[in-house]
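All protein chains of the complex are present and in place, except for one that has been dropped.
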Amino acid sequence: MNAVVFVDLMGTFVFAISGALAAANKRFDFMGVCIIAFVTALGGGTLRDVLIGAKPVGWMENKWYLITVLIGVLITFVFYKRLQHLRKTFFLFDAVGLGIFSIAGLEKALSYGIEPTYALLCAMITATMGGMIRDVLCNEIPLIFRKEIYATAGLIGASFYLLLNYLGLPIEFNFAFTILVVIVVRVFAVKWNIGLPKIQVD
Amino acid sequence: MNAVVFVDLMGTFVFAISGALAAANKRFDFMGVCIIAFVTALGGGTLRDVLIGAKPVGWMENKWYLITVLIGVLITFVFYKRLQHLRKTFFLFDAVGLGIFSIAGLEKALSYGIEPTYALLCAMITATMGGMIRDVLCNEIPLIFRKEIYATAGLIGASFYLLLNYLGLPIEFNFAFTILVVIVVRVFAVKWNIGLPKIQVD
Partner (left out) sequence: MNAVVFVDLMGTFVFAISGALAAANKRFDFMGVCIIAFVTALGGGTLRDVLIGAKPVGWMENKWYLITVLIGVLITFVFYKRLQHLRKTFFLFDAVGLGIFSIAGLEKALSYGIEPTYALLCAMITATMGGMIRDVLCNEIPLIFRKEIYATAGLIGASFYLLLNYLGLPIEFNFAFTILVVIVVRVFAVKWNIGLPKIQVD
């Protein structure tokens, strides 16, 4: 397993737990929790693969994706109560996952000959659509439509990564710097409650 | 029309009626009922085809799929009240449909060179995602996330079928035995109210 797949699996793990927690709060059974965890972790990448015409979809090419989702579900089953007390840790993990999936989505789209503009959209789709589908399946209005700078943080991160690669910097540096940018954007957005502008309805 | 397509159409018919009934209960108009019946019956197979890269999707290759859905809708329109009294018959039909679609999904995935593990997932997707999309479109939380052993029954059936084929038994026997397994699992799950474990939330 190379480094790229390893960090992608880290993102998968974080989002699988996020999905499993949401499903547990809705009192879904084991199968329901598995489906929601799967969709949250792999739904964004699946949508990207379908849009760019990658076939079969990415998670069918490496068993570790399924195994990672299953581990995330089992950990949520066993440690549900303790996970409730780790909100701050989770927030950080989630930001890391957001950054990882943005980069992974960008790289895969570029490797399929997709132009940079669309590849940036693919980055955002990879990082946020899993969570969006999770919310739809749980019959909630997707968080990303209202949440403090979230999809935008992924887009900013992916843009930085693209720029740094274009400048010819070493990829390890670009990767670490991008994740840092996403974390910083998320931390400040939440800390200072910064949101994007809304249309004045009233 | 060969035997495989015929049984697949039986599954399509059962699920189309199930979708049409759900849409009727939501007071959708004729077009709405058609769309929900179509999605319930053919949505799971469509998702599977998109994931494995089959193109175009299966229901575009044989007119009988559309015709069968339309017949299911018309029957629901004409016999709506009588269908309400056939709950037990329907339960059985639904279990048969679940088994048929699991096998059909498994076979199609394998025929596209998908590995057995993923083919089993494709079986489950074929059999259950149509109903899941139906529930999402009706603005309900999908039943399969909470229902007594349902998606799991499809997965158990598909696993049996895969095992029996591996053992080299005649395919007619495997088919019949798998459907029987799915029916038995469903009947016992509902009769004894057996569900999968849930996460202890409180």
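Just so it is clear, A and B label the chains in written order, and each chain counts residues from 1 on its own.
Rule of thumb we're sticking to: contacts are C-beta pairs under 8 Å (C-beta built on N, C-alpha and C of every residue); 3 or more make two chains touch, one makes a residue touch a chain.
Keep in mind that this is a model prediction, so the values were computed, not measured.
Among A:I100, A:A151, A:L164 or A:I179, the one in contact with the hidden chain is A:A151. Checked against the hidden chain, the listed residues A:V136, A:I171 or A:V184 yield one contact partner: A:V136. Take subunit B: the residues that touch the chain left off the picture are 20, 23-33, 35-36, 46, 50, 55-57, 60, 63, 66, 76-77, 80-81, 136-139. Residues of subunit A that touch the chain left out of view are 50-53, 112, 114-115, 117-118, 121, 132, 136, 139-142, 144-146, 150-152, 195-201.
To be clear about the criterion, only the chains that are shown with their structure count from here on.
The geometric centre of subunit A is 30 Å away from that of subunit B, both derived from CA atoms.
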